[in-house]
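Complex shown without one protein chain; remaining protein chains in place.
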Amino acid sequence: MSDPVLELDRLSLSFGGLRALSELDLGVGEREIVSLIGPNGAGKSTVFNVITGVYEPSSGDVRFAGRSIAGLAPHRVARLGIGRTFQSLRLFLNMSVIENVMAATYGNTKAMPWESVLRLPRARREEREVRALAEDVLSFFGQRLAGYRWEQPAYSLSYANRRRLEIARALATSPRLLLLDEPAAGMNPAETHEVTELISRLRDERGVSILVIEHDMHVVDSCSNRVVALDHGVKIAEGGFDRVAAHPAVVEAYLGKDPGALSDGG
Amino acid sequence: MLLSLESVTTYYGQMRILEGISLNVAEGEMVCLLGGNASGKSTTLKTILGIVRPRTGQVLLDGEDVTQWQVPQRISAGLAIVPENRRLFGQMTVRENLELGAVLRGGEKLDDDFDRVHTLFPRLLERRGQLAGTLSGGEQQMVAMGRALMSRPRLLLMDEPSMGLSPALVQQNFQIIKDIHATGVSVLMVEQNATMALSIANRGYVLSTGEIVLDGPASELLQSEDLKRAYLGR
Amino acid sequence: SSSGSSSSASGGGGGSSTQACVASIGMEGPLTGPVANLGQEQLHFAQLAVSQDNTANKTKISIVQGDTQLNPAQATTVTQQFTSNSKIVAVAGPAGSQEVEAVGPLMARAGLPFITGSATAAALTTGKYPTFFRVVSKDSVQGPQDAKYIIDNLHPKALMIVDDQESYSTGLVAAMTPVFQAAGIKVDHESVSQKLTDFSSLVAKVTPSTSVVVLPWQVAANAQQFGRNLAQQHKKAVIFGTDGLFSPGTFSINGSYVSSFGPDITAIASDSAIAAQAKAKYGAFGTFGPPVFAATHVIDEAIASVCKAGQTPSRANVLAAIKKTDEPDSILGQPIKFDAHGDLVNGKFFLFKIDSAGKYQLTPG
Amino acid sequence: MAFFFQELVNGLTTGALYALVALGFSMVYGVLKLLNFAHGDLYMVGAYVGFFVIQWFGGATSLSIPVPLLLVIMFALAAGLVGGLGVAIERFAYRPLRDAPRIAPLITAIGISFFLESAALLLFGAQYRVYNTPDFINAHSGITIGSVTINSVQILVLVMGLILMVGLQQLVNWTKLGRQMRAVAADREAAEMLGVNVNFTIALTFFLGSALAGVAGVMAGLLFNQVTSTIGFIAGLKAFTAAVVGGIGSIPGAMLGGLLIGLAESFVTGYLSSTYSNLLVFGLLIAVMLVRPSGLLGQAQLQKV
Partner (left out) sequence: MSLDSPPPAGPRVGSDEWVARQAHRREYLPSWLGSLERASERAGWWPKLAAAAAAAAVLPLFGLGQFQLQVGIDALVIALLAVGLNIVVGWAGLLDLGYVAFFGCGAYGYALVSSGQIGANGIHLPSYLSIPLVMAAVAGLGLLVGWPSRRLIGDYLAIITLFFGEAFVEFTNNVAPSVLGGPNGIVGVDAIRLFGYTFTTNKSYYYLLVIVLVVTMGVLRLLDTSRTGRAWRAVREDPLAAASMTIPVNRVKLMAFAFGAAVAALAGTLFAAQQISVFPTDFDTPILILVYAGLILGGAGSIAGACTGALVVMVVYDGLLRSPTESGYLFYGLILLTLLAKLRPWRRLALVLAATVALGYAIHAIAAAVSDSAVAGGPHSAGLIAGALRDWVVVPASATVAGNWGFVALVCLLVALVQVSSQWRTILLPPTLYLASFVWETRLAAEPAITRQLMIGAILIVMMNARPQGLFGSRRVEALT
């Protein structure tokens, strides 16, 4: 692993009596895709929430690009270069598709309200740049979010496209690290495949590091450099996909004794 | 025929979601409903249950027109649903959630039903006093299914029962669905996981943008080129 | 038959000209809102006056209602409505001093005479509103008079005075307080919103040495409740109220005093017919109605006299006639005559003491 | 010290009244997430019902039936009629807006409030209608301890208030009906999917909430002696405040909030100043809200991300 972009150091968090994370160590390297797997309630999304400042850790530290970011407000974390998506989609439903993406550039632009009102040069330049950026990240999804869809309200998008828009929105914050929470949930196999390719392209073309939570083993298998398995907030396995998938604790807690039994039997 | 829809058209406000859907579920059958996102699968289930009313077309239960019936009436007649995203009452206990499943069966003893649910899902007996919101995803799915079974349905509607579950739970889940079906309950299931769903179902329908574009026995659908390209392709 | 027509020497008779004497009077008051009880009473008495005077004078005067909700901005809009309606030649109202301040300039610009039956702030009659009149006396007269009476006759060592956060009330309090303080009386000044209906916690503050509570309020029912709270907590203080508390049947705390710009019209023989009529038609009433009756009557007579003189009842003519008003007697039990600024000349006050049966006994003072 | 206890009793009594109104408000909020600004006007209608019952039986001074019976009739009739009115309002005005943006029913509620208030003005006139409670309930027959007096009406209000609050709490927590109400409150569509009769449950909640307002109206009439078409506004405001301060949607919260406001008003008036009492009470409540942003007993919204 080269210099890690993100480093979790003995991170713990409790909700009341529930220990959601305990003493978790985790690193994501430059241009690395790390998958986070684990049974429901293992604390995967909680890891994301701690990293992005939604929750404050009970103990331990989060370091991003060498700097401690534990306890920082979410918008500051985002400005430092961590973009994320949400497991239960949280789009700005009543705003148009392109506005969803443009809104995510707020922290990286500077025009004051009066500059915008008077359309002063800086405001105009920024507005042009923001729009170009938005169109650029949307075009990343090919025809899926192109053309006539820009001006549609986000609520009119299908579920899969909403997931894509969430990714586009996260990209618009110009992140170095992208946190994707179940990007393929609720998608059919074909779409899931598309997402898999997309994740790899994000790393290759945009150079971002990615931490991804996913339940679909095909996704995890085909795109991750490294897999980390959690259970009850504790890391139970780490390494390449094949090693982790064969790890007895992972099989026991997560994959089930007999993967593929049903689909083969049909 | 236990359930049939006859050219049902459903609107949400000014928006037409279903365009003349017709489908059947026979007694004891397991049917699965496939389709892309937002193609109207959940809406179809809601129309069957009576949460939304079709603007035209009919919903028949046992050959009787129930289009104008209220939801409680339909549930008494043998329908029950496991809703999308489970929709548990998070601030209530597991037991209270289950009791709500039998809300229409005033007064009579529920012990038998609890027993039935608890034999299917022993885990729920342990957790009966816990707030449903604090359960893990898989346990929540069990509560949702148990809750639906509390009304002693003849036809169980299931909306994406394996969504967001870990691989182990998905398998477990399908096994449970098979078990439930084996006890004689008919099932109409919406699933993204087309291969798995078709592997345990008798028949299937494919919905696209509010219209049924393909239907047939499950084994035939598994072979369909169109379907392979769209769903199973990789 | 009524006091109105029998007592009016100046008007009387009725239009002898061939043309019918047609005009409209605007009526501004809080017809809805928190003090609708006052406004509705005022409206009812204005309606009574007009219907009586129409019969007596053979005029065809009608009333146009304007609801101000005791809100100056609304009063402005209503006044604009009235000033742009050329049929309206005079206005009865508005009720509150704030409203008069707000509409005074508009009325002046339109040359529209207006007579209030309840706005008593002293500042209104400094000559800034040339078309303004009132049939009640101002605070600066009533306040000191009442205070003097209290000092001389009730001899309190300490007293509580409670305003109700309206201009009427604060005006009187401001006029009374210095007089009490000059007499060395300890004054506890409190203030409650008109909307409040529970006074138990305020009443608990009445100390044993506080022998008088002054309530210059507009809502008699609130004072009644105050009195009951006093009794419940075994407090012996005497309530001294002003105009708004004059409301036989509503405010009936034994031993209280009420100083009023109007008499008890049920006790005045010549007013008994009006009182009976009002009671039959609209139910119980207090002191806010009769002054508006008087005001409306003044306008009615002015219009009638203009018609009688063969002129059209224009605003200017009616204004001139109102200025000349000289009624030897009125429903208020006193003559009505205006000074140069529109104030009542020799405005009288009536002091009542309430007996154990709830009856209002006129007390010389 | 006597002064303190006197103010305590006064505060508790008005507080109990606020709590009752707040309770109904909070219940309705619980199931519909609707700030029912017309709630205070239902209270006003209740107070009128009580007044007309007294009139009907001969007026305060010459009652034709025993006082306990009169009270029972007053409360029963107010609860029934106002409850029914609440149900009608829900059916007519709120049901079509169930799926509208949350702010839409707010304006409808204001419309209802205007309507009820002016309808009362039209039908019953503007004058204050007086209960003359002391004429039929002997106000002095209460309890006197030292110089602190608790009169019989205050006792009635406190006891009934307590009974109703506890009863309601039991109903919501331990009965099948209560479970259905909580289910509808938590997730209307999911409840409907289970066969819960959502319309009925909501109507019932409205009935109970409005009936409480009606009962509180009669109590206010007994306590304050008077009713007019405009008393609803302040009552509604107090209920809203009490419900929110206590934690909106929470039944014990509404009770606590109501009592807190009653006591705060009483003590601020007693020990500080009546002139600034509202300002000071507001200040106090703001301080409470800033310390506990979701009300005293409200659960912080468990936000699972």
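General remarks:
Going in written order, the chains are labelled A, B, C and D, and every chain counts its residues from 1.
We adopt the following convention: a residue touches a chain if its C-beta (ideal position, glycine included) is under 8 Å from a C-beta of that chain, and two chains touch if they have at least 3 such contacts.
Everything numeric in this text was worked out from a predicted model, so none of it was measured.
For the chain left out of this panel, the touching residue among C:20, C:73 or C:182 is C:73.
Although one chain is not shown, part of chain C still touches it, namely residues 31-33, 39, 43, 65-67, 69-73, 76-78, 80-81, 83-85, 97-98, 101-102, 105, 121, 123, 165-167, 169-171, 191, 193.
Interface residues of chain A facing the missing partner chain: 52, 54, 73-75, 77-79, 83-84, 86, 88, 90-95, 99, 102-109, 111, 113, 116-117, 119, 123, 126-127, 130, 143, 146-153, 155-158, 160-161, 169-170, 172-173, 188, 190.
What chain D contributes to its contact with the hidden chain is residues 29, 35, 88, 91-93, 96-97, 100-108, 110-119, 121-123, 233, 237, 240-241, 244-245, 248, 275-276, 278-279, 282, 285-286, 289-290, 293-295, 301, 303, 305.
The definition used in the following text is that only the chains that are shown with their structure count from here on.
Taking the mean of the C-alpha atoms as each chain's centre, chain A and chain D sit 48 Å apart. Across the assembly, chain B contributes no residue that touches 2 or more other chains.
Of all residues in chain A, those touching 2 or more other chains are 87, listed in ascending order.
Put simply, chain A touches chain B in their complex at residues 18, 37-41, 87, 158-161, 182, 185-191, 193, 215, 217-218, 253-256, 258-259, 261-263, 265-266.
Against chain C, in their complex, chain D makes its touches with residues 3, 6-7, 10-11, 13-14, 118, 121, 125-128, 130, 134, 139-140, 142, 147, 149, 151, 220, 223-226, 228-231, 233-234, 265-267, 269-270, 273-275, 278.
On the side of chain B, the complex with chain D involves touching residues 49, 51, 70-72, 75-76, 81, 83, 87-92, 96, 99-101, 103-104, 106, 133, 147, 151.
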